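Yeah, one chain of the complex is gone here, protein chain that is, but the others are all in their spots.
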Amino acid sequence: MLLVMHKDATKEQIDAVMAAVEKLGCTPRPIPGGMRVAIGILYNKGPVDRGHFLSLPGVQEAIPVTRPYKLVSREVKAQDTVVDVGGVPLGNGHFTLIAGPCAVESLEQAMTIAQKVKDAGALIFRGGAFKPRTSPYAFQGLGEEGLKILAKVREKTGLRIVTEAMDSTEFDMVEHYADMIQIGARNMQNFSLLRRAGHCAKPVMLKRGMSSTIDEWLMAAEYIMEAGNPQVVLCERGLRTFAVHSRNTLDLSAVPVVKKESHLPVIADPSHAAGHREQVGPLSLAAAAVGVHGLMIEVHHAPHEALSDGGQSLYPEQFSALANDIRRIVEVVNPGCPEVCRS
Amino acid sequence: MLLVMHKDATKEQIDAVMAAVEKLGCTPRPIPGGMRVAIGILYNKGPVDRGHFLSLPGVQEAIPVTRPYKLVSREVKAQDTVVDVGGVPLGNGHFTLIAGPCAVESLEQAMTIAQKVKDAGALIFRGGAFKPRTSPYAFQGLGEEGLKILAKVREKTGLRIVTEAMDSTEFDMVEHYADMIQIGARNMQNFSLLRRAGHCAKPVMLKRGMSSTIDEWLMAAEYIMEAGNPQVVLCERGLRTFAVHSRNTLDLSAVPVVKKESHLPVIADPSHAAGHREQVGPLSLAAAAVGVHGLMIEVHHAPHEALSDGGQSLYPEQFSALANDIRRIVEVVNPGCPEVCRS
Amino acid sequence: MLLVMHKDATKEQIDAVMAAVEKLGCTPRPIPGGMRVAIGILYNKGPVDRGHFLSLPGVQEAIPVTRPYKLVSREVKAQDTVVDVGGVPLGNGHFTLIAGPCAVESLEQAMTIAQKVKDAGALIFRGGAFKPRTSPYAFQGLGEEGLKILAKVREKTGLRIVTEAMDSTEFDMVEHYADMIQIGARNMQNFSLLRRAGHCAKPVMLKRGMSSTIDEWLMAAEYIMEAGNPQVVLCERGLRTFAVHSRNTLDLSAVPVVKKESHLPVIADPSHAAGHREQVGPLSLAAAAVGVHGLMIEVHHAPHEALSDGGQSLYPEQFSALANDIRRIVEVVNPGCPEVCRS
Partner (left out) sequence: MLLVMHKDATKEQIDAVMAAVEKLGCTPRPIPGGMRVAIGILYNKGPVDRGHFLSLPGVQEAIPVTRPYKLVSREVKAQDTVVDVGGVPLGNGHFTLIAGPCAVESLEQAMTIAQKVKDAGALIFRGGAFKPRTSPYAFQGLGEEGLKILAKVREKTGLRIVTEAMDSTEFDMVEHYADMIQIGARNMQNFSLLRRAGHCAKPVMLKRGMSSTIDEWLMAAEYIMEAGNPQVVLCERGLRTFAVHSRNTLDLSAVPVVKKESHLPVIADPSHAAGHREQVGPLSLAAAAVGVHGLMIEVHHAPHEALSDGGQSLYPEQFSALANDIRRIVEVVNPGCPEVCRS
């Protein structure tokens, strides 16, 4: 933290600020400048509250300097983390396709779609059993019945399973059936859920909240890692902005930034960002080109009959063609990537 | 929902869309226009998925027409709801001041502040026992010990108590001690928590998520009401925007809109929106002038020693002067308001 | 500017960064910290480009420290500026009401409205002769004929005139007729227009662009002042955010911040921010309570027949009642304010 003093701050004010820094157990370092003094705060262990200092007389600005996160940072672990999703690697040197319907609706629906996405090269199957819905009157998912269907899909196809848990009670159940547990965008700062995920022996996919900064997203991952689980996959799924032509604005610039700051793998979910089928293909290719470690794409064999999000689901044949183009783009940006969603 | 067809949509496409509407159990009504046909969807019971229709051939746009919420709507209940917070009314014809520290730190701290905010006219005491913190390394609250302190504050001062619950386990505990349970902005779409709040016999204060539309906020309240709890207080606390001079951008235009759409009381939390002490006073007066039914303001007797959010807490004497100005403004915009934070 | 080096930056990298700072004619000051070195840039005359340093090897972050603006700053001029609008003061110790229609449509329309807003206490009349319209097919204003009507309104009523200029050619004409020239939100960073406004002998009202930070807004005012015109009035009119219930989100927290940073007067335009008549009254009162030096409000005697923005215009009787409430609120927040829109 750097404290910038007012041009006309008095010596007494400066001394009082330095005393306040020392009181926190940190070391103040005055930096006399051309027109004003600044005071660096050194040796702070955790985050320091800006407001604490902004309210002291004579302080004009308090500027954070160091990153608030530790375990997720490349400064702590330089080499890329590869997450193990029931034997399927996700991360450095691999490109992993995840696909499936928004919600599990029946065994027949799930198996039909699973077979098709497997044929197209997906290694992990997605499908919601517990659905976060804006309206209490909308379809909320099949619950444990949905989880059992997902387990059967794994048994029959060999695809690994990722599905969402929305609270701690569900978490136990989801952990039992799934290979990776998803924490949704709306729960990115549900700190109880993050702590529960930290006690999980399976990997966690953490979606970025739609109004979260990268720092907040990495701090949410830090909660999980700090509680004991090093297997975190980050998933960019779009920001809430004023633009309404897509459901959210996919923030692809976050990908190189996260890859620079953190060793954790980062994937994208273009389906939820777009909200419209015709944007999903182009955004998937864009995400592959920007350097994600994988993609999660919604596919449905009969979108018009889907119980949720049908309008953003690809037809299986669209997904199959798209997977081909994705592979070719991954070969351009990451030549020799060994697992390029082999089909 | 109104489906706008492409200028050159074929009769076959129009017929297929109408069949799809009927398949959902709704009634399609074609509306021939100057250049194109539109199709109204009538008699739908719940929300209809836009994407479902956007993906049909020939459909150019799908436009929601009716509101998605019911129980929270003035169309269902015309007269204002007055929420009963342990005997203190909040809503139509009352203006209720809520004040206290960000977090409960000790009995002495809580009692010191409580006495001062009571003297200044507050009727409800706020203070966090469970704190949602961006960093796992930051102070997380005293937990049940904090709740017991709050109960003692009520016993000694007569102030009612509002405090936050972050998950269902905590909810049971908080419900036992508090007069009103707060659901925080980050949990506004934690649907498990909303359902739990719906089974609560005490009123719930629902903060608006910092990237939530008014529709989403009212739908979150609908979750609580639909599960059985009609006592919901809405709390505006600022949006995440590109502007960084305040922590969030307090959206005061939401207040008249919510008051028109819903019968539920709506208050504001200028402290969290501002994040800087010197903005809290002006924004409190602005919120009072725009017509809120109450204000929740952070006060600390020694902000520089606060364990969280000290920089946005008012000194007791600042709060006391502010409460006076608030009273005078409420008298302008709501003359005769009987409970104007009597002191 | 503070340059934060990577934890593992080499001595060579640090030396190279210091040399780069010196090359710009500034003084580098190394600040050894607990884990890393930071380098302060001192004695820079103008703004320093962040990107310039971010691209140097070993630099992790470049953090602006001092404000980029000068002439608009309270550090240069401590006391409030009072702008003279043809004899009507606007600024410190005065509260000035500006009202009138969105666009001048005819002499009769303008005179009808002007008489009514004058009766209600307005001192300055607004009305567009040149209208910035999103669509080339929408009404673009009466041009010079509109300016002549405005001049006649001043002659007959004594009200001062503010109206918008959109380019340098129009500026000459507007300067001839008006008492204050408005630069619209869309032109806030039209630097040619700002420079032209800097050569103007009359005051300029500078609306905040709907995606502008306070720094950018003040820098736009700096353009005008730097070119020679010290008479600038800032006008907050709302931000573009994801919220759609109002046209824009009025950023009232900007008012105390601008008043702290700058000596220039700041007013608000709730009509354009709201876009809906029923929000204009509450937002006007909120803006008065937050401490603006004046308000600009749209009024039309027959909004349903207005050629633009009828839906956000108040009826004269609404404006008259609102002006009364505004006066009472100004008396609360700024007691003794001498010019409180005397009627």
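Side notes on the structure shown:
Letters A, B and C mark the chains in the order given here, with residues in each chain numbered from 1 onward.
Heads up, the rule we're going with is that a contact is a pair of C-beta atoms (placed from the backbone, for glycine too) under 8 Å apart; a residue touches a chain by one contact, two chains touch by 3 or more.
Only a predicted model underlies this, so the values are computations on that prediction, with no experimental measurement involved.
Seen in the complete assembly, the chain not on display touches A, B, C. Of the candidate positions C:R29, C:R160 or C:R240, contact with the unshown chain belongs to C:R240. Note on the undisplayed chain: of the listed residues A:N92, A:T249 or A:Q318, the one touching it is A:T249. Considering the full assembly, B:R29 is the residue among B:R29, B:K77 or B:R328 that touches the omitted chain. Residues 2, 4, 7, 27, 29, 31, 33-36, 38, 40, 42-43, 61, 63, 65-66, 75, 240-242, 244 of subunit B touch the missing chain (whole complex, contact as defined above). On the side of subunit C, touch with the chain left out of the figure occurs at residues 20, 45-47, 49-56, 68, 132-138, 166-170, 186-187, 189-193, 209-211, 216, 219, 222-223, 226-227, 240, 275-277, 303-304, 306, 308-312. Residues of subunit A that touch the chain left out of view are 211, 213-214, 239, 241-246, 249-257, 260, 273-274, 278-279, 282-283, 285-291, 325, 328-329, 332-333.
The criterion applied here is as follows: only the chains that are shown with their structure count from here on.
Where subunit B touches subunit C, over half of the residue numbers in use are shared by the two copies, so each contributes mostly the same positions. Rounded to whole angstrom, the centroid-to-centroid distance between subunit A and subunit C, based on C-alpha atoms, equals 38 Å. If you average the CA atoms of subunit B and of subunit C, the two centres end up 31 Å from each other. The set of subunit B residues that touch two or more partner chains comprises 211.
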